[in-house]
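A single protein chain has been omitted from the complex, and every remaining protein chain is retained in its original position.
After this line comes chain A, so read on.
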């Protein structure tokens, strides 16, 4: 049943560029998928393991800059650069985890915020590598052909398929990782870290591994951002707002579920982008508002609530039939 639903969703996703020529709609779908990937990766650590990070912008930015720098300085095409951006972000997460995982709860969150701000300031000032506040600009993407046809980088379709591929791989990775032993460890850590440790779980290793996976997928999203917008600067890819938006997507959608971040991204990004079309500034009003409403009225998130209602409905239905 779930497998069929997932299959239908994927087919619909692949067919989307054929269903519409509306460029704004395609752009919206691209942004939604990018944020889905971000929310999914944050959710690995924040939702399953209960480690709330306010610093995921660091991994996003590192991924974005890695991809851009490899392309501009080494000539490595983004389709190699994006995965490498993920790898560099994952490596970058190791020392951060080593430091920040000594702290718990809100202190962990604040320490990740500080690390992300340090990273932003370094990116802003290390001008030989990052060009500082000027940013890095790509004018053209390399020529490539797919199935015998040259890819048209001026249209949005190729970007749509690339981010769809990345987001679906993120979903599958989350699904399989969390179904296994690691998933069980993380839930144990979330519920009671001391108890998890006392039954022999190497909590530090489990958390570090999850942070690395989370950083990897966030780095992919960052690399994609660089390639799609063809421009990065420290204020675009390292701001606190990126970390916060990522958290909100996962929380509003529903923590600790595969579908939650998708729902959160579709919902919040669509509302925000539509508002941005009309008013230019202040498009995060709804992020703040929905975050507050969700924590107040449905702490399990939109998807969590929907699933519970559906469960109650099914139970009620079968009782009626019996």
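Assume contacts are C-beta pairs under 8 Å (C-beta built on N, C-alpha and C of every residue); 3 or more make two chains touch, one makes a residue touch a chain; residues count from 1.
Following the convention adopted for this analysis, contacts and distances are computed from a predicted model.
Selecting from "Branched-chain amino acid ABC transporter permease", "Phosphoribosylformylglycinamidine synthase subunit PurQ", "Acetyl-CoA acetyltransferase" or "CcoQ/FixQ family Cbb3-type cytochrome c oxidase assembly chaperone", the unshown chain of this assembly corresponds to "Branched-chain amino acid ABC transporter permease" (UniProt protein name). Looking at A:34, A:84 or A:113, the residue that reaches the missing chain in the full complex is A:113.
Considering the full assembly, A:295 is the residue among A:94, A:129, A:144 or A:295 that touches the omitted chain. Among A:42, A:71 or A:287, only A:287 touches the chain left out of the display. Counting over the whole complex, chain A has residues 50, 52, 54, 99, 102-103, 105-107, 109-111, 113-115, 117-118, 121-122, 124-125, 239-241, 244, 247-248, 251, 279, 281-285, 287-292, 295-296, 299 touching the chain that is not drawn.
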